[in-house]
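FYI, not all chains are in this one, though none of them got moved.
In order of appearance the chains are A and B, and numbering begins at 1 in each one.
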Amino acid sequence: MFESSAQIRVRYSETDQMKVVYHGNYAQYFEAARAEAIRDMGFTYKEMEDIGIAMPIVELHTKFLRPALYDDLLTIKTQLRAMPKDHRIEFHHEVYNESGKLLTVGRIVLYFLDAKTMARTVMPEALKKHLEPFFTV
Amino acid sequence: MFESSAQIRVRYSETDQMKVVYHGNYAQYFEAARAEAIRDMGFTYKEMEDIGIAMPIVELHTKFLRPALYDDLLTIKTQLRAMPKDHRIEFHHEVYNESGKLLTVGRIVLYFLDAKTMARTVMPEALKKHLEPFFTV
């Protein structure tokens, strides 16, 4: 398994009048955390696009357990639990507050697509090599 | 079943550099459509808060089938497929573009909470009366 961790400070704009983080903003937190996870893999999502690969999100599943509050320093864990076997990659996210309480869990499925043809493709070789050590017994 | 329909014009701010609507923004579309659905039920979510009921989202599930583009006039269908039996209410959303293509589907679970105590409560009686005719055989 590959695991990575990122920190995000809740912005005022991300709260709503219920005085908590608006539920729709977690997609952005997951995405920011995923960008850091890919950076920890020795790659960046920006490079992915530069070499012609797009990674659209095809599924997003989120459970909201406890609210995040303004100015909270959140820790977001990102897990890749299995090496992708085809065009499909799945990430798990967990959001914790400073007291270590689990606030939100997310599961996101993305595809590897050729950005020009929009045909399905697979994980770039360079990224695959970087990840394989995390998935060997 | 109660069904309602709302239209939303895609804003420039809602696109990302993949030149499609950013996946995280559908939560906002669903919410705007849900607000119109509740208005069609003869109530408003604003009134719900005014009488002391909060409806936090506890689950959000989304599948992204096709992209929505800038300036698309989207039609969002909102369905309440069953009368809530307790503190839990579940909505289904479908997003269509002007060609009638299904772009995105969503399933959202919310709770009825007493805004002061945060204790679970049930659907307000006035709303329940309004909805019952849609669920009688």
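Simple rule for what comes next: a residue touches a chain if its C-beta (ideal position, glycine included) is under 8 Å from a C-beta of that chain, and two chains touch if they have at least 3 such contacts.
Keep in mind that this is a model prediction, so the values were computed, not measured.
Here 2 copies are displayed; the structure file describes the full homo-oligomeric complex as 4 copies.
Here is the rule we go by: only the chains that are shown with their structure count from here on.
Work out the mean CA point of chain A and of chain B, and you get 25 Å between them.
Residues of chain B touching chain A in their complex: 18, 20, 23-25, 27-28, 31, 54, 56-64, 67.
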